[in-house]
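Of the protein chains in this complex, all but one are displayed in their positions.
Now for subunit A:
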Amino acid sequence: MKRALPILAVLAVLLAAIAIVNPFFLEPAGFLSFVRRAAPLVILAAGQYLVIVAGEFDLSVGSLVTVEVVVAARLIDGDEAATWAVLALLIVLGLFVGLVNGAVTTLLRVPSFITTLGMMLVLSGAVFLWTGGAPRGALSQAFRMFGRQTGWAVLILVVVAVAVVLLMRANFGRTLIAIGDNERAAALSGVRVTRVRIIAFALSGVSAAVAGILLGGFAGVSAQVGQGLEFQAITAVVLGGVVLGGGRGTVIAAMAGAFTLEALFTLLNLYGVSGALKFTVQGVVLIAAVAAGAIRLPFLDAPKLKGDAHAVS
């Protein structure tokens, strides 16, 4: 929890700044609408965290979100009755893509950066081929409810957040971090390194499916809906102080990082800064966050134990 403090402080400052410009933000409806807007990114960040903390990347989540939305629209095509079956199918699709990412990375030993970059291109191409650039079909009312109605979106977010926090406290989460920290030591302690890694990728795929379901309802159907989300998710995780390369950082901080990024975008919007600057801001935040992490290490993380003079890591 201690490590989540800096990002929580930053988040609090940004939220306060938003509230000053826009007092409506302080009312429950205003605040919850912000939470709903942030929900897809927070869920993606939670999924991305699982992969990053094990020392990997998942660059495919953005195009996976697009695929999820486009597929949903095409299959449902306005038919309310199809909603639940399609929802289940979407989760399975996310799981499957994640499993493929994980299997290729671990079993074929392709670095995850390349695996998921390839998967991103494969999925983007597939969407383009399938839609010809203009997605067809329409989502059902029931489907759109999840992303549109604040209550549902917030509920799903809370469920995901609680689940992933519990997961990180369970055997799976602790061994996952141990792998990211020292794969060899984990393996020699009996950790099933390959299996745990594949599950992390699979869960990242599922998180993209859930984020896609929320975004479909919220933003509507387009072939660009997921564009750039993978980088937003990675930025959010890094902003939360999670170290690239693995082994360090909490999922709560990663999710707080996603809220912070969303708050920053909201604030820029309120101040009338051009939306075109969004990528630039994100880039600056990403580099600054990593630099801050790198600079911080030697100073703030120094041992607090004076008596332990042998401490050398």
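Observations, loosely collected:
By our rule, contacts are C-beta pairs under 8 Å (C-beta built on N, C-alpha and C of every residue); 3 or more make two chains touch, one makes a residue touch a chain; residues count from 1.
Here is the rule we go by: contacts and distances are computed from a predicted model.
Candidate names were "Ribose import ATP-binding protein RbsA", "Urease accessory protein UreG", "Sigma-70 family RNA polymerase sigma factor" or "Phenylalanine--tRNA ligase alpha subunit", and the UniProt protein name of the unshown chain is "Ribose import ATP-binding protein RbsA".
Looking at A:Ser112, A:Ser140 or A:Thr175, the residue that reaches the missing chain in the full complex is A:Thr175. One of A:Ala29, A:Leu188 or A:Ala276 touches the chain omitted from the figure, and that residue is A:Leu188. In the full complex, subunit A contacts the hidden chain through residues 171, 174-175, 177-178, 181-182, 184-192, 247-248, 303, 305, 308-313.
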